[in-house]
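Missing here is one protein chain; the remaining ones are kept as they sit in the complex.
Letters A and B name the chains as they come in the text, with residue numbers starting at 1 for each one.
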Amino acid sequence: MEFKEKFVEKILLLIAFSSITILALIAFFIFGEGIPLIWKIGPKSFLLGERWVPSQGSFGILPMIVGSFWVTFGALLLGIPLGLACAIFLCEWTPPSIGMILRSAIQVLAGIPSVIYGFWGLVVLVPLVRNFLGGPGLSILSGSLVLSIMILPTIISISEDSLKALPPSYKAGSLALGATHWQTIWRVLIPAARSGIVASIILGMGRALGETMAMIMILGNAVKMPSSFLDSARTLTTNIGIEMGYASGEHRQALFATGVILFFIIMILNSLAIILSRRRVS
Amino acid sequence: MKIRQTRYLTQMVAKILIWIAAFFTMAVMALIIFQVLSEGLPVLSPGFFLETPRSMGREGGILSPIIGTIALTVVAIIVATPLGIGTAIFLWEYTREGRISRIIRFGIGCLAGVPSIIFGLFGFVFFVIYLNMGWSILSGGLALAAMILPTVICTTEEALKAIPYSFREVSYSLGGTKWQTVTRAVLPNALPGIFTGIILGICRSIEETAVVILTAGSSLIIPTSLFSPVRTMSVHFYILAREGISMEMAYGTGATLIILVLLVNTIANWLLNRYIRHRA
Partner (left out) sequence: MFKENKITIKDFSFYYQSIQALRDISLDIRPQEIFVIFGPARSGKTTLLKSLNRLTDLIFGTTHTGTIFLDGLDIYDPKISLTHLRRRVGMVFDLPTPLPLSIFDNVAYGPKLKGTIQKRRLNEIVEKALRSAVLWEEVKDRLHASALRLSGGQQQRLCIARILALEPEVLLLDEPCSGLDPISTASIEETLNQLKKEYTIILIPHNVQQASRVADRAAFFLNGELIEEGPVYKMFTRPRDKRTEDYVTGKFG
């Protein structure tokens, strides 16, 4: 019996290490393919190079980095106020029936495949942008708009949780001092839930940066430095997604290298989010 | 009094804006789903589900993508479930605190944050190339399993946490060993929660596209073995839409996807509600 128990524990330990193993494998193989190329060209010319012409051996990903950040920034610009507003709504001002509908809506939104969002953006938003604002329609603006909807569930649910976790005395105390409901929310509750809300934004940012399929369908994929919101562009993710199908040799390695950069950026963001949420708990 | 008026004015403005925001969100969701369903539902027919795609998907149905989706999801679940449940049991019943637990949790947290395209790259270089499995159901299923593993672990652990300590105490006091206690007193009662996690994993597998394209290929032929390349519905949808092959077929596939996701979501919620009511 004793032996069996020890045996079971050892097996479970091994199983539990599967996550770490997978993570290590991912890092090992992706870095293994990508780092040699970055080393060969030189990190500076890889990260800051503006020309991406694989057939000529030019592998500069600055346009993609800029594209990624523009699209994400735009998504956050719209997503944060909208998401916060919905979180406040769910927490403070909703009659229970509407609240339930909104919550189910958010859950469904979270479950819709990203390709469907991309598709909708392609057939509805892109023509709209093209007709009303000019440009090819396949643009950073369209991408940001769709992306903001996609990150809404993340921002809303985590912000709502942070607001709900606040001690009720905060609200009661503020109202007792004569503040209006809105003043209480704006000046007391939101600052108090600050770290949770920021964590939700960072996670939303991570989600936005990692989105691939919808962005391929909407962004237009022009490989040049974007200069306005109406320009087509590429992100780090779409760069990989579009060309991986036919890349080989150095070209393929360059795509893995793009993946390395993406990996780093998102790991940093996620660590930030974890640190912040730990501060919230303590 | 002027200050008071401004305060209440601000509140009213804020309230209106927030209500608008909330309804905007609901409207957008309705719009998206309505758009795809209204164009897509007319396309659906028994033939649509039972025929394979012909001429690159312009005609016929979506049988092979359906089979592909099912095959990949099944492989992913078969691999991820024991690994996920085992990890959760180890973390909650065997260690709790301690350095090992922290390392493992860190790994799970990181894994959860990796974007899908990276899983695609990893699946490609590791399963397709290095392990020489080629573009296949096996490669795709294993890559998907890696992706949904954190989800299964977290929901299982929550389910284990919800079991009251007294169950375990009773089992130990009756002479149970740790493993007996886990398998007889804890797990049977945690099953509904665990099942919810599995369903969440199924949802993610169905909708995942980037990983699948890079690991399972995009063949339209009905697969014959675990090593056959295969296409899933979301991949099919993506290719149809992006290559402009057939808007009609795309809408049909999209509608199928949405209905499937809504269905699975509803089942999961219904299960969760039964579970909560059963506990209370």
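Things worth noting here:
Note that in this section a contact is a pair of C-beta atoms (placed from the backbone, for glycine too) under 8 Å apart; a residue touches a chain by one contact, two chains touch by 3 or more.
Given the structure is predicted, the values throughout are model-derived calculations rather than measurements.
The hidden chain makes contact, of the residues B:L174, B:I221 or B:L263, with B:L174.
Within the full complex, the residue among B:N132, B:S166 or B:T224 touching the omitted chain is B:S166. Of the listed residues B:Q11, B:N189, B:T232 or B:S246, the one in contact with the hidden chain in the full complex is B:N189. Touching residues on chain B toward the chain that is not drawn are 96-97, 166-177, 180, 184-185, 189.
The rule is simple: only the chains that are shown with their structure count from here on.
Averaging C-alpha coordinates per chain places the centre of chain A 17 Å away from that of chain B. For chain A in complex with chain B, the touching residues are 1, 4-5, 8-9, 11-13, 15-20, 22-23, 25-26, 29-30, 32-33, 81-82, 85-86, 88-90, 93-94, 98, 101-102, 105-109, 111-120, 122-124, 149, 152, 180-183, 185-186, 206, 209-213, 216-217, 237, 240-241, 244-245, 255-256, 259, 262-263, 266-267, 269-270, 274. If you check the complex, the residues on chain B that touch chain A are 7-8, 10-11, 14-15, 17-19, 21-22, 24-26, 28-33, 35-36, 82-83, 86-87, 89-91, 94, 100, 103-104, 107-111, 113-122, 124-126, 130, 146, 149-150, 153, 177-179, 203, 206-210, 213-214, 234, 237-238, 241-242, 247, 250, 254, 257-258, 261-262, 264-265, 269.
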